[in-house]
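All protein chains but one are shown at their positions in the complex.
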Amino acid sequence: MNNTFQLDGEEIPFTPGQTIMQAATAHGSYIPHLCWHPDFSVHGSCKLCTVKVNGRFGSSCTMEAQPGMEVENRTAELDDKRRTLLQMLFVEGNHFCPSCEKSGDCKLQATAYELKMMSPHFDMFYPDRPVDASHPDILLDFNRCIMCGLCVAASREADGKNIFAMGGRGLLGRRVHVSSESGKLADTDFAATDRAASICPVGVILSKRRGFVVPIGRRTYDLAPISAQVTEKAP
Amino acid sequence: MSDTDMIDAVLDRHHHDGTRLMQILRETQEQLGWLSPATLTHIAKAIAWPRAQVEGTADFYSFFHTRPLGRYRVLWSDNITDRMLGNTDLLEAMCKKLWLEPGRVSEDGLVSVDVTSCTGMCDQGPAVLVNCRAITRMTPARVGEMVGLIRSETPLAEWPAEWFAVDDNIRRKDILLAHDLVPGQALAAALERGAEKMLAEIKAARLRGRGGAGFATGLKWEACRSAAGHGAGAAHYVVCNADEGEPGTFKDRVLLTSYAGLVFEGMSIAGLVVGAKKGLLYLRGEYRYLLEPLESALAVRRDAKLLGKNILGTDFEFDIEIHLGAGAYICGEESALIESLEGKPGRPRIRPPFPVTHGYLDQPTTVNNVETLAASCLIAAHGSDWYAQHGTEKSTGSKILSVSGDCERPGIYEYPYGVAVRQVLEDCGASDCQAVQISGPSGMCAAEAEFDRKIAFEDIPTAGAFMVFDETRDMFEVARNFAHFFAHESCGFCTPCRVGTTLVRNLMDKIARNHGSPYDIDELFKLHRLMQGASHCGLGNTACNPIFDTLNKFRPAYEHRLMSLDYEPAFDLDAALSQARQMTGRDDAAAHLKNGAEA
Partner (left out) sequence: MNAPMSPPKKLRVATTSLAGCFGCHMSFLDIDERILKLLELIEFDRSPLTDIKHCGPCDLGIIEGGLCNAENVHVLREFRRNCKIILALGACAINGGLPAQRNHLDLRDVLEEVYQTEHLLGRGGIPNDPELPLPLNKVHPIHEVVKVDYFLPGCPPSADAIWKLLTDLLAGRTPTLGHGLLHYD
């Protein structure tokens, strides 16, 4: 059999060892995701990329492609589940888009647009989360953190620094730790040029003095929906 | 000795090895009471780990404290069985006597009182842990005495010894608990047979995992045996999963108390079969008190040449080390357990690869339940034909049940597989039984109509918990207790479980406050459907089981609490004005809001 599988009826080629997500992305097909990034090892936590393979649910970022697989992706059933997952992420943090510099360039927001999320649906948690402005060039606003682990991976795998680690347990405890006794970013060797400084899919890690430089209407996802911007060279 | 010297001594004992971080943190905390930021920095440097990673482990586990929680830390086991034995009132009484709010530390830094997940003393509750030491059978009198001992800062070693007594309460023995093997007998038989034939015997006996899932033990051992080790540290490992965290389960505690030799011997047999020289027993932190007796039992076996090099005069080499957990239910999941053994937060790994090929330190590892390993001794000594005569065709051998709740004789009951639920209820003296929660919150809730069903992999599989509820019990409150348990124990890694378990808990609390409506019931079903398919591991996949089961089988327990409206807020609107009322001193009509139906 060919090294191809079906994604919503479309034939997707793959090389053995590739995950469904990798093959789909290489082919330019969009599977919603937040914690996956082509440059870093798989995390598999957001579950937005959940697909149905031969009738069973699974994460397309961890599941290896197999010849002849029939993969359901953008079905109403799966998009409903994804919308609910997005709503969970929106209520567990403090996501006030109008006052966020990342708005328009935010993957969480763009994915929610793509999946037509009209409301958070659940009761809001309004958690009390810290902001760290100690670093001269970088602001950390954990109100927006979705626990994707990309900053951890980028700092470890690209920067070789291990500035961040995921810690804590459960909804209230889960957090990103900064590697210093004070917990402040200024007390680490983090630099604005680090890959981890530009990896955050939401507005947690922001470069100072760069807010709102791109006018509304010309930001990443003003130009085209996230599903139309599939590329292996993700930002 | 200064704090730093003390920590250094611990670090030396563990060779500054980061994979031993759990033990380093535990031993440090046992001496210093908590893990301060400076302590974590010191440890991180010593083991050459990023500090954030050390902190990530330290604040993952319930029993590690990254802030001071008092010189006496009292944790009340809060399983539904403890609730049924009155733990709530006792906790309240204790807090009142100590002028303390649950979860807060007294101002003098002396004491804190809080709740924790089931500590595995369901047949002798209400139970507490004081500085991680188990105490059973709490009574109002004991609460009073304990408060006195805390106030006078009496060391735990001087507390009444009988408080720390933990009974086996073995009520029914079958082939395992009534075994007549002498130490070394099963292992000698296994060595006589050789690894391959021993494996064939396990497969022929059709032994299946006792942790609940029922995976064929022979297949697991075979997969581990045939997997190659990787790199410089190439090795095979046997891990005994004694992280008995499923609420209502306590059979492993009894096996490790009175049958530890059998468990160690089973680990050795597994080591022989898979080609491992090292076994690790992961003991849940709640069973800390078993550490020293188990270490002594290991020493005895080493002296008897049943562990170490040249076991029983052969060239077989195997030894066992005990690792303690620190209060995290998720570590019962085998890949999370392995993460914990490596010093990390107990986060289930992405699978495949499975532990049998890439487990502890990325090497082939077989993780087996305490009871499974013990049972393997029977097969080694008596052969597969003998073993397979017991139980049913698909479920050979026996199963140990941990019976608790509304019955006259709670405790340990061993039956051949295939025993009917009704039989167990009769034997334990459960009259007027309304429901049985089998295999804990993640298992199933059996109603009267199902009492003729059988305990067996092909009918009702179980890890062993058997919690009995009589007609007076409110099954909604049972389910709500379990919802709180899962929200507390979710590791927080994946979105559906991290947020979903809390949403479910909040909905159950909303219904309990009589703020619920049919809308909320629909929401519970919706969350169940999402979490069951999309979660990263079994915790999230099964977290809604008790809700789903009770909604289907005990619907009136929910419905009588619902308001006869389409939709209700989760919070009390009038109470939402309380702070403004207090600050303005107003109490006029406009300073109040009516709730729900009155509005």
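Here are a few things to note about the model shown:
The first chain written gets the first letter, and so on, giving A and B; residue counts start at 1 in each chain.
Everything below uses one rule, namely that a contact is a pair of C-beta atoms (placed from the backbone, for glycine too) under 8 Å apart; a residue touches a chain by one contact, two chains touch by 3 or more.
Remember, it's a predicted structure, so these values are computed and weren't measured experimentally.
As for the chain not pictured, it touches chain A at residues 90, 94-100, 103-104, 109, 112-113, 116, 118-121, 123-124, 126-128, 216, 222, 224-225. For chain B, the residues touching the absent chain in the complete assembly are 519, 566-567, 569-571, 573, 575-586, 588, 590-593, 599.
The criterion applied here is as follows: only the chains that are shown with their structure count from here on.
For the pair chain A and chain B, the distance between mean C-alpha positions equals 32 Å. Interface residues of chain A facing chain B in the complex, by the touch rule stated above, are 42, 44-48, 50, 57, 59, 62, 81, 84-85, 88-89, 91-92, 122-123, 125, 146-147, 162-171, 173-174, 177-182. Remark: chain B residues 37-38, 40-41, 50-53, 55-62, 328, 345, 350, 487-496, 498-503, 506, 526, 530, 533-536, 570 touch chain A in the complex.
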